[in-house]
Every structure is written in C-alpha cells, then in structure tokens.
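Report on the structure given below.
With one protein chain removed, the remaining protein chains of the complex are shown where they sit.
Chain naming follows the written order as A, B, C and D, and within any one chain the residues start at number 1.
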Amino acid sequence: MTLWLMAGLLFTPLAWAVLTLLTDFARGRLVTWGGILVQVLVSLGLWLTVARDGGFYYGLGGWDAPLGIELRVDGLAVTFVLLTAVVASACGWHAGIYIDPDKPWHRYFWPLFWFLWSGLNAVWLGDDLFNLYVGLELISLSAVGLVALGGKASALRASLRYLLAALLGSLAYLLGVALMYGQFGTLSIAGIASWLTEHPVPAGSGLALALMIAGLALKTALFPLHQWLPPAHGIAKSPVSALLSALVVKASFYIAARLWLELGEPLGNLVSAQLVGLLGSAAVVWGSWLACRQLQLKQVVAYSSVAQIGYLFLLFPLTYSVSESVSLQAQQGITLQVISHALAKAAMFLAAGNLILSVGSSRVDALAGVSRFLPFSLFSFGLAGVSLMSLPPSGGFAAKWLLLQASLESGQWWWVLVLLVGGLLSAAYVFRIFRASFLESPESDQFYHPARSLEVIPMILALLALGLGLVSEQVLSVMALPFEVEGSP
Amino acid sequence: MIWTLRTLFIAVVCLAFTGVLAASIWTIADKPSPVNLPQLLSENLDRSGVEHPVTAVLLNFRSYDTLLEIGVLVIAGIAGISMAKTATLEDPELRTSDSLLYALQRWFVPLMLVLAGYLLWAGSDRPGGAFQAGAVLAATGVLMRLGGIPMEFLRPGRLLRLGLALGFTVFLLVAVASAIGGEAFLAYPPGITKTLIVIIESVLTLSIAMVLLALFVSAPVNDAEDSEEGSSS
Amino acid sequence: MTLNAWLPVFALMTSLVAALVIFALPEKGYRLRTAVNLGAALVKLGLVVVMVWGVFRGVDYGVSFTMVPGVAFALKADALSMMFATLSAVLWLLTTVYAVGYLEDSPNRSRFFGFFSLCVASTMGIALAGNLFTFFLFYEMLTLSTYPLVVHRGTEKALKAGRTYLIYTLTGGAVLLLAIAWLHGVEGDLPFREGGHFIDADADIHLSLILIFILLVAGLGVKAAVFPLHGWLPQAMVAPAPVSALLHAVAVVKAGAFGIVRVVYNIYGIEASSLLGVLEPLAWLAAFTMLYGSVRALSQVALKRLLAFSTVSQVSYIILGVCLFGPVGAAGGLVHLLHQGIMKITLFFCAGNYAETLGIHRIDDMDGAGRRMPGTSLAFTIGAFGMIGVPPLAGFITKWTLGSGALAANMDWVIAVLVLSSLLNAAYFLPIVHRLWFREPNGSWPRERRWGRLETNAWLFWPPLLTAVMTVVVGVLASLPFSPLSWAELIVLREYSP
Amino acid sequence: MTEWLLDGLLVVALLVTAAAALLSRDLFRAVVVFIAFGLLMAVAWVRLQAPDIALAEAAIGAGLTGVLLLDAVSHLGSVSPRAQEKGGGGQ
Partner (left out) sequence: MTAPLLYALVGAMLCGIGLFGLLRLSHLLRKLLAFNIMGSGVFLVMVGLPQHQGGQDPVPQALVLTGIVVAIAATALAIVLIRRYYHLSGMTSLEGETTSREGGPE
C-alpha cells in the first residue's frame, strides 16, 4: 500500500504539470482541482500510514543508497508533505479565481505551479545530497517563472534579483556537496551520519557544511542576505507570493535544518551555531523594524516573512551540544513555527490580495474604512496576525512556548529576549494595518467586493493556524516515531 | 574612491574564499574516502541493463535526478515560450540568401543528424547519450533556422508544447508503469531494461533538442504586460 | 467524560458560539442579534448557577488535555473561579441589555457584539482556568478581543487610546509569558491547587521564585492597573459606555486582580509567599495605588476619567486584601472583587445615560441632572455612597472586613490607609452628588433627546437601577449563605485548611 | 613529463580566459572569450578521462550557451523600443 502512495505522491504533480501544459488556463483550472484532490488524499494517506507504523527508507528505482537515491519518509517529512498539500491547494484554489484567465501567458501558470509542488515534495522527502540540489533548482526556477509571469519591469527586476540570489545559493550548496562527496564517497546523508558516529571527524570537513548552510541561508533570505525576498514576494500576484513565502522559503531551511541535525554535532562548532542564532535574531529585529516602515501592504507582509524566518534559525544554537530533551523540544518548536508560519503567512497574503483587490490600491493608508466594507477578509488577516504575533491559542504560541522552554533549559537565556521582543515587534506591524483599516474615513466608499470564495480561503487557513495550537500534541506525536529500518551506509 | 575600495574588498573576500577552499581540498585529498562507490557500481553494472557506467548511473541508478532535471529543462522552455513574440516564423530579417551558408547547410545538416543518431545509439556502451545527442540536434536546428528554413513546429502552440513535454511524459509513464507493477517508483522491469532505456533516451533527445531550439527561436521578447496588482487597471 | 467534566467547557462555548454566530449575522439583523445575545447570556447564567450549586456541594468540575507537549490545557471550576464567573455572567447579561439600547443607530454593531461576546468568553476562560498556562491563553485572548472595542468608534483619539492600550497590555503579556515559562522551567506544569505548591520549596530556588513573583505581579499588574502600569485605563475611557462599563470596570481590570489572587493563593500558597517576604512590598504598592488613584480622581474634569481613576484605586483594595495574612483580611479582599464590580458598573451605566440622554460628559455641566433624570441619579447616588463606604451598602462591608483583617494581621497602618482612602472617595464623589440634586440646571442641556414616558431609553434605564438594588441587597443581606461575603469566607476556609 | 606540461598549459589557459571573459570591456568580446573558455573546459574534461562531460560541455556549454549569449548581446546592443519612448536608456 505504501508503495502505491509513494508512487502517487511522486507521480501526480509531475503528471499534472504536463497535463496542464497542454490546455489553456480555464480548462487547466479544472484539471488542477482534480489533481489537488488526488494529491491531498495521497499526502493524507501517507501521513496516516507513517503515523501508524513509523518512518521508512524508500529506494528509488529499486536501488538503495549509496548507489541509488533513497527517500527518507519519516514523521517530519510527511508532516511537511501534508502541510504543502494544504497550503498549495488553498493557493491553487485562490489562484484559479483570482487570476484573469484570458491573458495568453497565464496558460503557463499551472505547469509552473505543479512543477513547484513536485520540487517541494522532492525536497521534503530527499535524503540524497545531489537529489536535494536538483529539487532546489526545480523549486527556484519555477518560483522565478511564477514571479516573472507576465509581470511589468519591476516584477522582472524582482525575479532577476531572486534568480541570481537563488543560483548563487545553489552553487554554494553544490560546492559543499562536491567537498562532501570527495571526503565521504557517498551522497546519502544517513550514510555520512552513521559513518561519522563510528569514526573520528576528519580534518577539513567543516567547510563543506559551512558552505552548504551558507548557500541555503541565502536561499532562505536570512538577515544579511535578505534583500532579494521583499521585492519578489511583494510584487508577485497574491497566490504566488503566498506560495513563495509559506513554502518555498521553508524548503531550503528544511534542508539546512536536516543537515544540522544529522551532521551538525560532529562537523559544526559552537561559534558558528551561536553566530547563526545571532543572525536569526538580527533578522527578527531588522525585518520587523522595516515592516513597520513600509508603505505598501504586501511589502509589510513580505518584510514580516524576513522577520519570522529569523526565528527558524534559532534551531541551530538550541540543538548544538545540548541535552537530548532540549534538542527534541527545540525541534518540535521549530516544526510548529514552520507549520504555523506557513499557514498564517499564506492566509495573510491571500487576505491582503483580497483587500487590495477591493480597495483598488496596494498602499496601507488606502485601507481606511475597509473594516466596515470587507470585515471577513480583514478578520482572517487579523486571525493570521494572531498566529504571527504568536499569541495564544495559535500554533505560533505553542512554538514560542517550546522555544522558550528549550532556551531556558539549555541556559541560553538571550534567545528568550529575542522571542519576546520579536512577538511585540510583530504586534507593532500587524496592528499598524488594523489601525489603518479601523480608521473611519468618510470619503472612501467606492469599494469593489471580491468573489465570496476568495474570502473563504484565507479564513480557512487562518483558522487552521489558530487550531494548530490546540492539536500541536498530536501533530508532533508523528515526529518522534521510531525508525523502521536502520539507514544503510 | 569608494568604487575601487569596494572592488578591493570583494577581491580580498574572493581570494580568502579560494584560499580556504583550496586548503580544504588539499586536506580532503590526503585521506582515501571510506565508501568505494565505483567498485560497488561495477558490481551492479550488469544488472543495470546498460554497459556504459555513466549512462547506467544517469538512467538507472539515479534516474530520479534525470527526471527532475528534465523537468527543470521543461520549465526553462516554458518560461522561454511564455515571453516569446514570434507569432509567425516568417521573420524576413532572419532569412539569409547567402549562398555560401546555403551550400554549407546542405553539407552539414545531414552530417550532424547522423552524428546525433550515432551519439544516441552509442550511449548504451560508449560515451554518448541523450543530452549530447539532443544538443547536437539543437545545433542542427539553429543552423537550419539561420538558413531561413521555416520550422513550423517551433511556433508557440500546442505542437510545440507537446514536443517539449514528450520526453518528460514518456519517462514519467515508464516510471509509474513499474510502480503500478508493484516495484519501487522508477524501477525498470528486469527483462526489458535496455530497450526501455533506449526508448527513453531517444524521446529525451527529441525533447531536449526541442527545448533548446525553442529557447533560441523564441528569443525576441513580446510586449505583453500585465498590470501590477492593485494599480488601477 | 461525565457531564461534570463538560460543564465548564459548555459555559465557555456558549459565548464563543454566540460570537461566531453574531459575526456571521448581517448588519440589519437587529432582532435576531439581540435574541442571540440575550439567549447566550441567559444560558451562561444558568450553567454558572448550576456549577455554583455543584461547587457548594463539593462536586469538582474539571477537564484537561495536553495542548503543547509538557503542558496541559485545563479547565477547573472551584470556589474562587465560581465567584469571578458569577460576577461576569450576571453583569454580562445586564450590560448586553444596556448595550442594545446604547448602540441604537451606530454603524457595524455586528462587529461590536461579536467581539463583545468574545471578551466575555475570554473572561469566563480566565475564571475557569485550571493552570497558569490556560490562564495566560485566555488572558491574551482578552487583550485581542478588547482592542476592537476600544477603537470601535474609529476616531483618531480612539485609535490613539487603542495604541496605548496595546502597548501596555502586550508588553505586560510578554512579561507574564516570560514568568510563566520560567516558572514552568523551574517547577514544571503547576495546576491551581488550594494551599499552593511552594510551602516546602527548598532554599536555593528562593531567589528565582521571588524574581518570578515580581515578574508575575508586573505582568498581571498591567491589567490590574497597579500604580506605575495604570496609564492605559483613563485613556481607554474613550470607548463606548458599555465597553468601559463591563470591560474596563469589571472584566479586564478584574482579570488582573483575579490573576494575582490565583498566583498568591493557588500557585505560591499564602504561607509560602509570606515566608518569601513578597507580600509586604505588594501591600505597600497596593496602598500607594489606592491613595494615588483617589488623589488623581480629585482633579478630574470628565466624569468617565474620574470613574477610571476611582477604579484604579478600588482594584488595589483587592490586592491589599490578598496581602493581609489571615482569613478575615483575605475574605475582605475577595468580596470586594464582587462589590466593586457591582458598584462601579452602576456608576458607569449612569455616566452612559447622562452622556446619551443629556450629552453630559463633564462634571460641571451635571448641575440639576437629578431633577431631569431622577432614576439614574438615584442609582448614581447609591453607587457613590457604596464607594465611599456608607453602611449598610456593599462598600462598607468590604472596608469593615478589610479593617478587621488588618487588625487580626496586626498591620495597623492599613486601617489608616483605608480611612484616608474613604475620605478621598467622599471628597470626589460628594460634590457630584451635590451638583446632581442641589444645583439648578444652568440653561439647556448640551444635547437633549426624548424617549417618551421614561426619562431615557427603557433599555438604558433599568440596568443601573437593577445594579443599584443589588448593591443594597448585597450589603444588607451579607450574612446569607450565598451572599458574596459568605462565599468569600467559604473560599478562604478551603484556602487556609486544604 | 609532457603530460605535466600539457596540464599546466591548459590550467593557465583556463584561468586566463576566465579572467579575460569577465574583465574585458566590450561585451561581445567577453562572450567570444567565454566560448573559448568552454572549449578549453572540454579539453580539460578529456584530460580528466570524462569523455561524456567533454562532449556535453562542448555541445551544450560552449555551443548552445554561446549561441544564446551571442543572440542576447546582439539584441541588447540595439536600443530597446521602450527606451526609445522614454528618450533615454539603451547602451
């Protein structure tokens, strides 16, 4: 049964990419909704099977590592596959209605959408270093294509800046892979990790990991390397920026986290771990500060992504040379943070899209009076904001709680300050939007009411982000499952 | 003054980076790598259905990489077409009536086609394969394009899109066929591995040539412009 | 899961479901919205009464499930939570009636009533919380649901007040979260337990316990409007009258005080906190706030700001009661939780009536309002006398119990503070009462509206009278078994001998 | 011995063409030097006993990338219509 699910998971997005390539946007939309249904069912089925009988390795083409490529299907990977299914289906549904079907170049929207989805699945499940590289490239190129599709000069400029950053990041990662292969002779992460546990750490191997994590940090827009993200996510169409901010940015972080968790102990050192944590904290402060000063609504949400990404990199210091329980807590906290940020950020971008559509201008101060006209979208924007500010009962709060516990227990109390100040700063820019929209302005009354279903989607995502806080125990229970078969070298 | 300072700083950074990289390579090169992959590969080569090791790795052991890589290529093709202007291929300024080029063409095109065919066939036991053959085929197409021979199938339409995705689709169908048969995704049924691989390679060659050629043909950019979100369209 | 376990959840869900239904209702659905509102309020009151009766007989209601690994989401109904739950259920019913009349023709009422029932749901959650984690969860939800009410009018001033409100409450929330996380780190998940946990706490964590206590009180003190952190309360008065009545006089402010009571009694335990020596400074702070609030109230011109500062000082009575070591003082503090709620809501209702009917906002144009609106002014007078502590009203009962508690705990300076504060109360309330009854109205009212026979809209007229009657009844019949005083003594009895 | 000479020469040639491709003033010359670099890379792959890559590098790396770049350079050379409207822009 699991073989069928795995085959379905890998086959469907690629097949639908080809199918939608042959039709135009309108018919492509129908085909896509069928595909979304299949993909969500398959992801759910896979999640349930792993929840029932633990993770397993899946050798592609019948060959096992190190010769062939192995997919590592464990609790964490399957949870992210399910998350991708949920967020991508919401964005796909929203895009189907939001995007104007009769523009000729929009016929290429759906193929790029499906290639992006297959790239994400490849990255969540991948355990082979080079395979992850190809998955990353697949994601980056389709994301750049989506940003640039039919855009004006500014969209082109943003997509070019994004492409150059993504390519430089991939090359740095590939250089790291080359050094790793030169040193360990195998490309399977599990193989390298098990070899490192038995043998002393060879000299000169720290650079490979550093290069890979630097490349991935550039692709995740960590603080000093974040200039490319706000223009790209701000200018793209709302469903696209929702996909980018919620999932694409997380893919490269996921690989960096997996590398750090498997190889961080032997190859990494304390200084680099603390440095990455420091960069993350700087990202939180700088991103929030800029989000408060933006004039465009979607730029505010984009800079908020830069800030929220900073939290994710707290995983590095909190899992380096700490006790087993603290490391597990930190991992659980970061998983919840990724899931709740993905849901909340997607809801926020979609809701922002609706607000811009109805107000007719993308400036924040043009939102005056929208609270009276479009309360539903504003309410979903608010609920998503609650999760971003990590206030209870949202998933963000559960994540912040676990991270607080982990940093207190491991004695690194300075991360506690980052978490608390970050929460307040995010409240600053979320309520700035509320202030603008609650303001009663007599003259603005010519609003355009977007389609009803456009407003329902962000609400569903926001409620999921909120509900996550209540069911975080079950979601995380899948993660700590024992592994069925020992990873082969 | 700032300009040169900046260059100097970047130069120093790159120099340091190269130095660290070279030092790391130097230290890595001393110790032998624990897993001897080539030896493991040669043991399994006969089960891969192809004699040439590189093709075996590309199309059997690590076929998932190749599948995704073809996907990447198709994305580049899609992006190229989506911004293409060429409604018609009859671009007069491309038509060259230069007799020398015309004569050259009459000699070269058949030669390059034979070379592409050879490369494709040789792939299973000698260096060669889908990518090289595809590239040579694309080069032939470029030559014919410069010669002004109209190639109807390159006009952005259903045929072009079908051509782009053909190789990828066949590869995908073979991959899923074996999965339905109960083995892992992308596993070839034992008996007919070689024939399957050759079929896939030939279809891939066509698609790669089509993608690379489409990128060249669709180069002139269209004026289409989508109003930015929210600005009063 | 027996029915007992689910009663607190039902009580919580009534107003949550009501909120969602009201949000979905169209703006024009006036009759349906009022029906949903009042229906939910009555259902909740019924559930609370059942639980009060159950708790009195010793039944324990409680449900808990692990929300985040290592921490449980727990609801528990014990004597203390029932007191706060009854207060908020009763007053929510009255304030809904009042708000329906008050917001007769103003825009987006669906949004208002939706967030209004969300607030009450979070207040009910705070009352029924079983451990600090759940308490914090509803504490922050209260902040989020009150912000839209404070900025309901959408004017520049309202938004500015909203901003200050947020800065104070969110920072307080962050400090509180730090304290709870630290406490959880030191001691693990602590449910609220009668008698507290730290009686036998060993010496080396004493310092961290004291630090955590300070952080907890700081976090909760923001909402309890303790001296340095009270700035947001007077500014929040720009909100519509029902908001300032129920929320800023009863729900939000009491949440802070209730939190401090929970921390001292059910987390640290009364003996442990006095052992740690944290009660003494807290008492000083509460006393200072009492005096500071009254002094600032003296110099106020706008009626609602005066009432706001009086709330600041009155809430500190509760904190002072908690710090008095001994059952009698504690009972005094707890009972004031109820008394102050009833009295203060009467005053705010009357202030709302004056503003709505005669357009009065400032004290010096309240002359002669007694003749024009006798009912409301009578209620105002009863409320004012209750505040001052005139027997036999509710205020007197509190001050008397607090005084005897202070004597029992031989903290004599507390009596002096009580007397001084009562004098100050008289100093700022009596002139208003004098203006109401013994001054001639100077010229016409700023903005007069007529509603036929009654002096004001029926919906606005009856609630203040009802609460005024309650003030008297509570004071006179203080010794009956279900009166606030005896219920407070029941709580303290269970507290001191667990 | 001669092998070392050949490798040494090839290495130097590679570095020089790479630097020249980046630093030359005229864009067209940069692309031409880059195509030469691609061919040298093909020879390098042959020296590394990797015939497949040599073929691929020659056909794809030098060939098609070079063609696309040359086409882009010629296109970028001419003043773009959008720039004409604005009156400024272009090289």
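One rule holds in what follows: a residue touches a chain if its C-beta (ideal position, glycine included) is under 8 Å from a C-beta of that chain, and two chains touch if they have at least 3 such contacts.
Computed from a prediction, not measured in an experiment: that's the story for all the values here.
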item	value
Chains still shown that are in contact with the chain withheld from the display	A, B, D
Option from B:Cys14, B:Leu173 or B:Ile192 whose C-beta touches the chain left out	B:Cys14
Touching the absent chain when the full complex is considered, from A:Leu19, A:Leu60 or A:Leu163	A:Leu163
Identified contact with the non-displayed chain, of A:Leu37, A:Leu270, A:Leu295 or A:Leu417	A:Leu295
Residue numbers in chain D that touch the chain omitted from display	3, 7, 11, 14-15, 18-19, 21-22, 27, 30-31, 34, 37, 41, 44-45, 47-50, 52-53, 56-57, 60-61, 64-65, 68-69, 72-73, 75-76, 79-83, 86, 88-91
Interface residues of chain B (partner: the chain not displayed)	6-7, 10-11, 13-15, 17-18, 21-22, 25-26, 28-29, 32-33, 36-38, 41, 53-54, 56-58, 62, 65-66, 69, 72-73, 75-76, 79-80, 83, 129, 131, 208, 212, 215, 218-219, 221, 223, 225
For chain A, the residues touching the chain missing from this view	130, 134, 137, 141, 144-145, 148, 152-154, 156-157, 159-161, 163-164, 167-168, 171, 174-175, 177-179, 181-182, 185, 187, 227, 231, 234, 290, 293-296, 299
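One rule holds for everything that comes next: only the chains that are shown with their structure count from here on.
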item	value
Distance between chain centroids, defined by C-alpha means - chain A, chain B (Å)	29
Whole-Å gap separating chain A and chain D, where each centre is the average of the chain's CA atoms	37
Centroid spacing, where centroids are CA-atom means, of chain B and chain D in whole angstrom	18
Touching two or more other chains - residues of chain C	none
Interface residues, chain D side, partner chain B - complex	51-52, 55-56, 59-60, 63-64, 67-68, 71-72, 75, 81
Complex contacts: residues of chain C adjacent to chain A	23, 65-71, 73, 107-108, 111, 133, 136-138, 140-141, 143-144, 147-148, 151, 153-156, 159, 162-163, 166, 170-171, 173-175, 177-178, 181-182, 184-185
Residues of chain A defined as touching chain C within the complex	329, 332, 371-372, 375, 379, 386, 391-393, 397-398, 400-402, 404-405, 408-409, 416, 420-421, 423-424, 427, 431, 434-435, 438-440, 469-470, 472-473, 476
